[in-house]
Every structure is written in structure tokens, then in C-alpha cells.
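What you see is the complex with one protein chain gone and the rest in place.
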Amino acid sequence: MSGRPAPATRASRGEELAARFDEVRSATCRLAEPLSAEDCAAQSMPEASPIGWQLAHTTWFFETFLLAQAIPGHRPFHPQYGFLFNSYYNAIGERVARPLRGRMTRPGLEEILEYRRHVDAQVRALLERADEAFLLRHGPVLELGWNHEQQHQELMLTDLKHLFSLNPLEPAYRAGPHPGAATAPAARFLRREGGLHSIGHAGTGFAFDHEAPRHRVYTHPFEIASRPVTNGEFLRFVEEGGYESPDPWLSDGWDWVVAERIRAPAYWKREDGAWRIFTLRGTRELDLDEPVAHVSYYEADAYARWVGARLPREDEWELAASEVPVDGNFVESGALHPRPVAVAAGGELAAPAGLFGDVWEWTQSPYVAYPGFSASPGALGEYNGKFMSNRMVLRGGSCVSPRSHLRASYRNFFAPGARWQFSGFRLARDV
Amino acid sequence: MSGRPAPATRASRGEELAARFDEVRSATCRLAEPLSAEDCAAQSMPEASPIGWQLAHTTWFFETFLLAQAIPGHRPFHPQYGFLFNSYYNAIGERVARPLRGRMTRPGLEEILEYRRHVDAQVRALLERADEAFLLRHGPVLELGWNHEQQHQELMLTDLKHLFSLNPLEPAYRAGPHPGAATAPAARFLRREGGLHSIGHAGTGFAFDHEAPRHRVYTHPFEIASRPVTNGEFLRFVEEGGYESPDPWLSDGWDWVVAERIRAPAYWKREDGAWRIFTLRGTRELDLDEPVAHVSYYEADAYARWVGARLPREDEWELAASEVPVDGNFVESGALHPRPVAVAAGGELAAPAGLFGDVWEWTQSPYVAYPGFSASPGALGEYNGKFMSNRMVLRGGSCVSPRSHLRASYRNFFAPGARWQFSGFRLARDV
Amino acid sequence: MSGRPAPATRASRGEELAARFDEVRSATCRLAEPLSAEDCAAQSMPEASPIGWQLAHTTWFFETFLLAQAIPGHRPFHPQYGFLFNSYYNAIGERVARPLRGRMTRPGLEEILEYRRHVDAQVRALLERADEAFLLRHGPVLELGWNHEQQHQELMLTDLKHLFSLNPLEPAYRAGPHPGAATAPAARFLRREGGLHSIGHAGTGFAFDHEAPRHRVYTHPFEIASRPVTNGEFLRFVEEGGYESPDPWLSDGWDWVVAERIRAPAYWKREDGAWRIFTLRGTRELDLDEPVAHVSYYEADAYARWVGARLPREDEWELAASEVPVDGNFVESGALHPRPVAVAAGGELAAPAGLFGDVWEWTQSPYVAYPGFSASPGALGEYNGKFMSNRMVLRGGSCVSPRSHLRASYRNFFAPGARWQFSGFRLARDV
Partner (left out) sequence: MSGRPAPATRASRGEELAARFDEVRSATCRLAEPLSAEDCAAQSMPEASPIGWQLAHTTWFFETFLLAQAIPGHRPFHPQYGFLFNSYYNAIGERVARPLRGRMTRPGLEEILEYRRHVDAQVRALLERADEAFLLRHGPVLELGWNHEQQHQELMLTDLKHLFSLNPLEPAYRAGPHPGAATAPAARFLRREGGLHSIGHAGTGFAFDHEAPRHRVYTHPFEIASRPVTNGEFLRFVEEGGYESPDPWLSDGWDWVVAERIRAPAYWKREDGAWRIFTLRGTRELDLDEPVAHVSYYEADAYARWVGARLPREDEWELAASEVPVDGNFVESGALHPRPVAVAAGGELAAPAGLFGDVWEWTQSPYVAYPGFSASPGALGEYNGKFMSNRMVLRGGSCVSPRSHLRASYRNFFAPGARWQFSGFRLARDV
């Protein structure tokens, strides 16, 4: 009868949120630590954003959707930051055109870090005195905020990799040798039965709006590869003329190959007869056992067709992923690069391996709303639903994703020609 | 008295094919009859092709896939026509870059018509002496050929409409007044139950490869509008600022609106305070009861969001369409323009109306392969599968489609920003 | 002492103008005679115009600047032709954007020829009853009109050549073999003294506004080549890497070479180890003795620098040209292609040869106003003065210029990257 765990729970819930908040926010800053002010200001292409902009934008999110809602008479840190650091949230106000972000040299890195500290302190102060009503009302946006920030943690690394790759000095983001090599096991096709299944987010934890609702889907029997395609396998495609004939390509894909003069995955280059690869630790020899990364959907699809297979659909992928834990090579490993799938004692893989981490896996599913989907109301609803055209779904996370950010139902999406993410793929087949 | 129906059947099958061939081929020529040599040579935009090119390309199809296969030692009509009049069939050889087709003034219309007569005569000669083996082997390509040609019949009219719309003289393709006006009935949402259904081509008649295989799909309960959205309904969107705020738009859609300065459906223009519309019979006042046409996927999607609804998925559309006959306003009506849905006596519509003809209806389904799809082998397989990225499915045919070309399983597809087809839409809702 | 030659003179002046008018107008039609309706409708690039458009535009000139001024209550042939066939004459009204001209399939060739006949008849009727006052007032515009038309005669042939060059069938505008080959004499540099000279139009005959006023210019001593650079000479530049290093190129020129992937003069192509050239009589072997044609200013300038010389200035060219008659290979020869400079008996050339006809010669003079220049008033003044930026002067006329159109003071001008004209060059040097 005694008990009364509620206050304790509330306190611990507030503390827990504060701890989680701190963890994510400080992780972001740690990622930026090796970088100079110049590194943080540059924008290498319209699709990328300056690191500094991302440091501020993730902060603006908490200021706008938490502080401004929860603190009566809240005064923004700077009257124009709402304009400068808004991204797609069109409902909130005009924003700086994306391709111009790299020209905003003010505020500088120091002011942006000051902005972070200022907002962080205000959020923490709120959480210290948060009661149940507060947590009920504002907890979800806090959680959305750090999940949003985790997405930017990954983007910061991929945007930076792209930026550094353009520099003739080939700078390394992190020093030190790559983790030791390993041998990828032979790939097998694993058969899975069809039938009525459910996919989408099920549990009680956080998920983005587009992972819901969990819903039934009829899946046909299929086979899925035991591991992603490797550099060595993809190299055959490169060297046997894969990029030289339109045959295996989608029509849009071939136009892209011709227009962009694509000849290999991004960051590969042939020097003195050897293939080398630019990584976040600088340039080194191509490791044939690693999963291939930085390929576009077009390349993944063309390779699959070339070997007589196809890419998995997202329901197939999710079914396979529901068999295994969310385990793999994430940003926490420090590798910052895909690693060969570990060989079990017996050699061949019986269960699909490498589904989480290493490389995002392109599926052949265009990014669309699940049946019954409804976007979150207001500005937050612009988060995902706005992009439901001309994008393909990728699944599983990469070597630069935070582990806690991922789950089997997680849906990532990019345009089919994008390849600055750690995007790879595995094969599937009809049976 | 055993029968011997076989020869008779063979004869009649050959004759039947010959009759059908003649019918399609002559229909194509009739469409070009009102046009000058200049009209047939021009290309109004990269997505369109000159009429003359289409007259030749559809002929090249029969020459390449039928004559060259069936006639030993076949000599092509002209050694370079294979190069000039190939379209996407990359497996067959280099082709003239699409945007340059309008600069090929030779061969001229007269030579192209001669080419048609030459190939037609050869095809007919083949069919006259065709035996069972021949029909078994070459019948399918003949059938594919005229279905392909029917697609070009529609494109010839929509490409020409676009070309004429750019001419300050506003030429009319066909003279005479528009068919009399009518009043569109009020739209209702019709509920359909979910469950496991099958979609895709079922029967024994012709279908394109991408309509197969017929396969099970789990459909959630939904509501579908009893008729397409009308000009009058869409006008409200135009006049109440639909094009002026990013709110209802997909991100790509809003970029398109801004970049192309879109303010209304294609072919609408505001003159002296009144909305007018360019048609194949010249410019006239906007009829508010007609289904809206020449809108992009982005516009259809934005309108649906604006009124709190959505577009149907292609399985939903096909389920609804399987209830009704393939009936409506097709090219054979001669209207060459959408007409208001006819009001039944009672007024309201109990079954969905206007599904076939009038306007192609955008669905919210991206164009992808059905489970188990395999493209036809060789060059013919480049027909549809090559386009399975960045396209959305449209269903039902239009006022310039030949009636015999359509069925409930028919899938059309265009890029989401395309709007030179007679593309409209109807609404759907989750329940 | 009676005499009274005036009426006779007036009559003969009117007749003379009518004869000249007829001659120019019919020459234009003769140029179009070998062409199909399709040939006359197409536009191969934004800088070119359809032949049909030019047939109409030159007619519109007389209708607008002569008929509409001289005939009270003049009714235009068609109310929208003023809009369709206006070119740069911005003062007259909105015009069809240049790159869209190839999409105007109506009016067709037949209607355009009817338009020509209609306007010609009206002009002739005017001239038949023209009195002195009329001739005084309207004679100059008539003269301007046919000089304008002669410019279009040349453009019709160069625009058509460009159009045909894009056609894989490589059509010939005129049948028959090329005129027999000849050997170009060795080139010499001829010295001319400097000092105060006058250049610009001097006589009483027709000249364009920008050839006036005749004015003094101080010319420094110089040397000018005895003939234009030949294909054979330019071939050395091509084969010794002229296009592969930025050294001899202007900065803008090298950007152009890289962006356009220029490797040789326009219409040259290397096939099976031999250089061939596309001409108005089809494709044939490259004749090394002909003056090189279809080079841009950038190419001419780079070649000159590569051999340690320069291009002449326009005053230098005009001084040299004032020594020789306007004689050479013009459109009237029927060659439609440059011919080797004829060798005089002795072999070497003492006076500069080939200054007129064959190829327009790039000078190193940007196209600017002469001191004291004033544009003609009104719409006619938009003729030349509007282009006095980013253009270089060419002199001397080409193998497709009408002989009567040219004189020593004649100034042509094109953007430095243009090369669809018969543009070549000769060398000069400082002394």
C-alpha cells in the first residue's frame, strides 16, 4: 500500500531524459572536435550542409519546439537564428536557401557553440523542475529532438567525408590505421516463406511517424542474401564493363552514368593500376572483403540485374531483420568504415548477417506512406512526409549511425542518385 | 466427319491478325492526316517526339522485331532507319539522342509514309501465308507491336497538343464546337473493404509484361471518390492560394512550383478576368464540370492533402475498377477532351464513375515491379522495366486513348512533374 | 537645253529599285527551292533560325517598315505576323523568344510563300507609281531591306548547313562534285606602312550605319599575310596538340575548348584515320589547300599565337582591302565552299589575295562604334548598335555571301565562340 513510486518515477524519468539529452548533445560536439572553424563552415554540395549549420540547426530544434513552447515569454537567443537555422520546416518561416548555407560565415563556430551551451542550459533547467504534466506534454518533442540530432550526427560525418574528398590534400578526419582486415564468408541465398506479415513499428519506444502504423502486408516467398555485396564482388562489375553498356541499367540510371561520367563507386580511384579508396582515415588500398559502400540505387540495381538477382523489398528486409538483434559495426566502434562480415566458425552464414551497421542497404521500395499513415500535426509533421516522392528506402544503419538510433522498422530514404551516404546493398531473389 | 477446323482456324487467325494490324496502322495515319509536314517534324520539348518520328518508330518496331526475324535475308528499307527510329531499345544499337529528334528533317513525311506502306505490305504478305508455327512464334510480337503503336497514337495527340499550345496562333487540331456541357454530380466517398485480393493481369488476352504476374496483395479498408476531381473543384485550390504556400506540397513538388513558376494546370490561362483553356479544338472557356486534366502528380497530391484526403493506391484503384466495364470517353468519341461524368437519374453515384477514359488518374503508387515480375527477354524487355524509378502509376486511360488498348490492370507511368498527358485524379481516404 | 531628264530618271530610278528588289527577293526563294517543308521549319540551335522564319522575317521587314509607313490604312497580311516574325526590333513589340522559333509549325511554308508573294506585289505596286517624294522618303528603307535580306540569304545557308550536319543521313544541299582542287601558294607577309588613314564607308552607295562615319585612325606599321590560313596549315595545329594545352589560348577560349570538348574546326571529323569534312554538297575528304573555315575567334587567335603571329586589326584589314577589287568566290560561283587561293603565274603573291569571298576573316578588333557613330533613329536603329558588346569583327565576306552585298568597309560581327559561319582568318604581325 505504501509505494508511491510515482514521484520517484517522475524524478527518475526527468533525470533519465536529462541524461539522455546530455549524452546525445555531447556526442554531437565530440564529433566536431577534430574539426577547424573552416571545416565547420564549408558546404561541399547543395545536398550537404556545413557542420556548423548542423550544430546550430539541431539546437534551433530544441529552442523552437521545446523552449519556445514551454517557457512563457521565451526570448530567442538571437532574433535571426530561426531564419538561419530552420531547414525544411516551411511552416515555421522562410529559410535560407539550402545551397547558400556555405556562404553564411557568421555566426562563426564559437558563437554556435555558445548557442548550444545556452540552449542546453535552458533545457536542463526545464528538466530539473519538470513535473508529470510537463513530461507528458514535452517529452515526445525532446525525444524527437535527439533522434533528429542523431540523424545529423551521421550526416555530419558523411557531409564532412564528401568535403574532405574534394581537397587535394586528402585530409583524414581521424588518424590511425584501419582496423585489421578479415575475410568475408561466401554469400548464400536464404529462403524465407511468404504470407501475411506485419511490418512497421510495434513497440512502445520511440519511432518516427513514417514507421507507423504497423500494418499487414502480404509477402511472397523470397530469398535474401546472407550478407551485403562486397567491394571484391562489385569490382568485377566495374572491371567487366558494368558502367560501359546500358543493358543492366534503369533508363534514369544510365542517363545518370553518362551525365555524371560515373565509372566506379564514390571515393574509389584507380592510381597506378591499383584501386584505392578515400575514407575518414585518409586514402588506402581497396579492401575487397568489405561491403561495398557509397553506391547509388542505380548502381545497386544495375549490379543486381547484372548477376540475375534483384534488391529486396523493404518488407522482405524487415522480416529478415526481425530475426536478429540490432548488432553490428556502428559509430561507437570507432572504425568509421564498413568492416567485412565476421565469419562464424563453420564458415557459411545460416542467418542473414550484417543487416545492421556497416552500410545502409538500398531496397527496391520507393519511399511512400504506410497505409493509414498520418503525419504529425504542425511543423513537426513536415519531418518525413514531405519527401514521399523520388526517394528509395534504405534500411539497417551504417558504420556512422549511433546504435541507439536504429531498429528493424527504421526507414531511411534518399534520391536514387545519392551516394555520399554509406549506402550499400544485399541481393534478393524470387523463388 | 472429323472436323478439320484447324486450317480454317489458322486462316481466320491470320486474317484476324491482319485485320487488326490494318485497323491500328490506319488509325495512326488518320490521326496524322490533319497535320502538315512541318507539324510532323517539330519537337516541342525533350519529353515529346515529332509525329513523323513516331510514325516511323512504330514502323521500325515491326520491321525490326517481326520482318527482320521472320524473313530470311531481310533487307531493311533504309540502312540507317534502325539508328534514327530506335527509341529506348538500347540493346539494338545506338540511337539518336532524344532531344535532337526535332532536328532530323530528313527523311521527310512523304518518305516516312512510304516506309509505312512498304513495311505494312511486307507484314501483310507474311500474314497471308502464315502457318501455325509462324503465328505461334511471331503472333505475340505482332500484338505487342500494335499495342505499342496505340500508345504512340495517344502520345501523338498529347505531343501535338503541347506543340500547338506554344504557337501564338493557337491552332486547332480539329475544327468544330466542343460537345455540349453537362453538370457533374456531387462526389461521394465509396467504402471498400480490405483483405487479401489479387491484382494484375488475369485473363488470356494481351497485357504488357509489367501487368504480370497476377499476385496477392493485402489491401486495407478504404474509401474512393465516386468521380474524378473537376475543374471547378480544382479552381478553388488555385484561387484560394494553393500554389502560394508550401504547406500542402511535397518538398520536390514545391521546388517544382517555384522553379517552373506553376500557377495553374497546364493549358489554363487567365485572360481578362476569365479562365480559359487550350484544347485540341482551340481555346475556349473553362468548363467547371469537366474532370481537371493536365495536372502533375505534385498538383494532384497537393490538392488531396489540401482537402484532407489522399490519392488512391494502385491496388485500391484496380479493385474499384474491377467492378465496372471498360467504358467511357475514349478517342473514338471524337471529343478529344474530357467530359463531365454523366449523371444517373437518381443524381448521386453509387458505383465509381469515370474510371476509364476522360483522364488518366494519378495514384500514390510509385511505378515498381510486381512481385515475381520478369522482363521479357532481349530488346523487348527494355519496354517497361527500364522505367521503374522516379515514376508514378496512372490508371484508366484518357479521352485520347483507344478503347481497345485499356483494361483494369493497365498501368501507365510518368514522372511526377509531367503534365502534358490528360492526367487528372480522384480522391481516396483511409477509414 | 530642254532636257527634263527628271521624269525619265524618276521612272528609271523606280524601275531600277523594283528590278533590284525583285532580284534579291527571287534569289532568296531560289535558295530555299531545294528544301522540303520540314527543312524550312527546323531550328538546329538557339543562334540559328528556321529557313521559313527567315523567309517570313525578311518579308515582315518590308511590310512593317515600308508598306505600313507608305500605304494609308495599310492592313497587315496577318494580325500576328508582326509578333511572330519580328527579330530584335524590340521597339516594335514583343517577339517570340528566339529559341522557340523552331516550334512554330504554323504558318507553314506554303503560307509563308504566299505572304512573300502578297507583300512583293504590294511593294511592286508602290514602286510603279512612286514619285520623287516617295523615293526620297522610302528608298533608303527599301535598300536597307534588301541588304538585310542578303544577310539572311547567307544565314539561311549557314543555318541549314548546321542543321544538316546534325542529321545522321548527312544530306547534301546541292548535288554534284566539288569544283576541282588547286594548290594554294605559299603565304608571305606583306608590309604596310603606318600613319594616319581613314577608314569607314566613304562613297555614296549603301552602307550600314555602323560603317560610318568615315574617320581618321592612326595605324602602326604592320605586316599582313598574303592569303588566309589553309586547312593544311591548321591541321598541323590540330595534330601537334594545339587543342590539348591551354598555352596558346585566351582564358575564355580554353574554357570553351574544355566545356565544348572542341578538338578541330566545326564540320571536321576523323574517320578511319582520315580527316573528312561536311559541306553543303555532303561529306568529303579534307582539302588541305582550301582556306580553313568554321573556326571560332578563339581558334583563330590561338593558332596565330601558336605560330608567333596575331590577327589583323580591322583598320589594317581595311587598308589592305582598299588596294584590291571586291572579287572572289561568292555565292554566285555556286561552289558553296571556300576554294584555294588561285596561284598567279609567278607563284608567290605580291598583293593580298582572297580578302573577299571564301571565308569571313576574324580580326582582333572587338565590334564597337566608330567615333561619331549614331544609330539610325527608331526601330531600324536597333539593327547593329545593339550588339556592340562581346562580339568580334569579321571582314571580307564568304563563299555564301552575295557579291553585291560586300565592300571594303563592310563589318560583320559574331561572338568569339561562334563558328557556324564560314569564318576563317589570315595572320598579321607587328613590325
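Per-chain residue numbering starts at 1, and chain names A, B and C are given in the order in which the chains are listed.
Please note the rule applied: a contact is a pair of C-beta atoms (placed from the backbone, for glycine too) under 8 Å apart; a residue touches a chain by one contact, two chains touch by 3 or more.
Small disclaimer: the values here were computed from a predicted structure and weren't measured.
Enquirer: Sort by label and list the shown chains the missing chain touches.
Expert: The chain that is not shown touches these displayed chains: A, C.
Enquirer: Please identify which residue in C:Tyr173, C:Tyr298 or C:Trp317 touches the non-displayed chain.
Expert: Once the missing chain is taken into account, the touching residue is C:Tyr298.
Enquirer: Based on the whole complex, identify which of A:Ala68, A:Leu100 or A:Ala125 touches the chain you can't see.
Expert: A:Leu100
Enquirer: Determine which one of A:Leu113, A:Leu163, A:Val238 or A:Val393 touches the chain that has been left out.
Expert: In the complete complex, the chain left out is touched by residue A:Leu163.
Enquirer: Touching the absent chain: which residues on subunit A qualify?
Expert: Its contact residues with the unshown chain are 36-44, 52, 80, 83-84, 96, 100, 102-109, 163-164, 166-169, 171.
Enquirer: Against the chain that's been left off, what residues of subunit C make contact? List them.
Expert: Counting only subunit C, the missing chain is touched by 88, 90-91, 196, 215-218, 220, 246-247, 249-254, 297-298, 301, 310, 313, 364-366, 368-369, 371-372, 386-390, 392, 416, 430.
The criterion applied here is as follows: only the chains that are shown with their structure count from here on.
Enquirer: Please flag the chain sitting at the greatest distance from subunit A, going by CA centroids.
Expert: The most remote chain is C.
Enquirer: List the centre-to-centre spacing of subunit A and subunit B in whole Å, with centres computed as mean CA coordinates.
Expert: Between these chains, centre-to-centre, one finds 39 Å.
Enquirer: Taking each chain's centre as the mean position of its Cα atoms, how many Å separate subunit A from subunit C?
Expert: 60
Enquirer: I need the residues of subunit C touching at least two other chains; which ones are they?
Expert: none
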